[in-house]
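Got a structure for you, written out below as structure tokens; questions coming shortly.
Only one protein chain is missing from this complex, and each of the others stays in its spot.
Right, chain A next:
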Amino acid sequence: MKLNPILNLHPLTKLYFSLFVTISVIIIPSYIFAFTWFPILLVIAIIAGVGKQYLDIVVKALVLLLGIVFIMQLFFYPGDQVIGEWWIFEATKEGLQYGLVLTSRVLAMGSAFILFFRITEIRDFVKALEDLGMPPMGAYIVLSTLQIIPEMRRQAHTIMEAQKTRGVETEGSLLIRAKAFIPILTPLILSSIASTEERAITLESRAFSAPTKKTSLHKLKRSNSDRTIPIVLLILMISLIIWRFFL
């Protein structure tokens, strides 16, 4: 049993928090507010003990995107106040402003989402959804998808090597490479589809679709903080809305 206070929270509590971050940056238009979320999220990740991999994924997934989004707005957002020129492009003050707003929002939402999946086991999340009323078939599909992906990646690699030995060329001009796609993908798909029948028989023989209540070995617990945090977030959200629209 892990004793980390953040990792031990109920998955839904973590989800509410991520949603809170996402909605708050839509309500508050200031980019300074949206940019402050990132250090806060990073601190949470470090407390949860996933700081390094969290930062890794944020950098890999978001930095290039944010750069491109920012440059696009800087040069192409309609505006009159020119603050700089480069080749045939003009950077405007309005573009700078909008670029900062947009990138700060994408950063806050994106990193909140990444954090959610760093601190939540997918198994727990799916179980939480099942407790909310998702059919067990849905839970099975999500979890088996996650299992099948690496399996099929390995298989695709094997098939590719096998086809190479048989003389299918995978290098050369575009047409030759494109032609190699079909002999790799077709056997992969057909063999995986054949295995679904076996899966169906296995599941049915264990009464998977029997119309009774299912029990689960995997149980989720709600602690006191799981009861208080959502209420605190809700109160904060309402006060943000009131502050933004009525004051």
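Heads up, the rule we're going with is that a residue touches a chain if its C-beta (ideal position, glycine included) is under 8 Å from a C-beta of that chain, and two chains touch if they have at least 3 such contacts; residues count from 1.
In this text, contacts and distances are computed from a predicted model.
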UniProt protein name of the chain not shown, from "RNA polymerase, sigma subunit, ECF family", "Urea transport system permease protein", "Ger(X)C family germination protein" or "Histidine kinase": "Histidine kinase"
Hidden partner chain, touching residue among A:Leu132, A:Ala178 or A:Ala210: A:Ala178
Which is it among A:Ile27, A:Val43 or A:Leu65 that touches the chain not included here? A:Leu65
Go through chain A and note every residue touching the omitted chain. 57, 61-62, 64-65, 68-69, 72-73, 76-77, 88-89, 98-99, 102, 106, 109-110, 113-114, 117, 122, 137, 141-142, 144-149, 151-153, 156, 160, 170, 174, 177-178, 180-182, 184-186, 188-190, 192-194, 196-197, 199-200, 203-204, 208-209
